[in-house]
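This is the structure I have questions about; it appears just below.
Excluded from the complex is one protein chain; the other protein chains are retained at their positions.
And now, chain A:
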Amino acid sequence: MSDYDEAWFDDAAGPLVRPYAVTGGRTRSDQYGLDMLTLVVALPSVAEAAALPTEYAKIVRLCQRPLSVAEVGAHVDLPLPVVKVLLSDLIEQNYVIFRKAAPPTEVPDQHVLQAVLDGIRKL
């Protein structure tokens, strides 16, 4: 009986808190059309975010510089759909602003390509 816990919970079992518990059960976040490449940045400082619920405060802390939705997901270790709900709440309350990636076009912008090329060469 002593190793009951070990028998049940290991890394493969995943988080013990159901992911959507942090969103109050909400799973939809369609209003802003966030995708994994949408960039977000926080408006309040880390100190101002301290009063927010834990997960929200964590995101505001992370987003003191622009991060993609995918990066936020990786850092807070929550699945993308959950992160999108939390970010939508923060956007709605003006804690976070966002910018979507340019819409897909047939021909990518040559200035962007040149900048990417120069950037990779400089690595």
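Remarks
Basically, a contact is a pair of C-beta atoms (placed from the backbone, for glycine too) under 8 Å apart; a residue touches a chain by one contact, two chains touch by 3 or more; residues count from 1.
Simple rule for what comes next: contacts and distances are computed from a predicted model.
The chain not displayed here is annotated in its UniProt record as "ATP-binding protein", chosen from "Methylamine utilisation protein MauE domain-containing protein", "Diacylglycerol kinase", "ATP-binding protein" or "Taurine transport system permease protein". Where chain A meets the omitted chain, the residues involved are 35-45, 47-48, 66, 68, 70-71, 73-75, 79-81, 97-99, 101-104, 106-108, 110, 112-121, 123.
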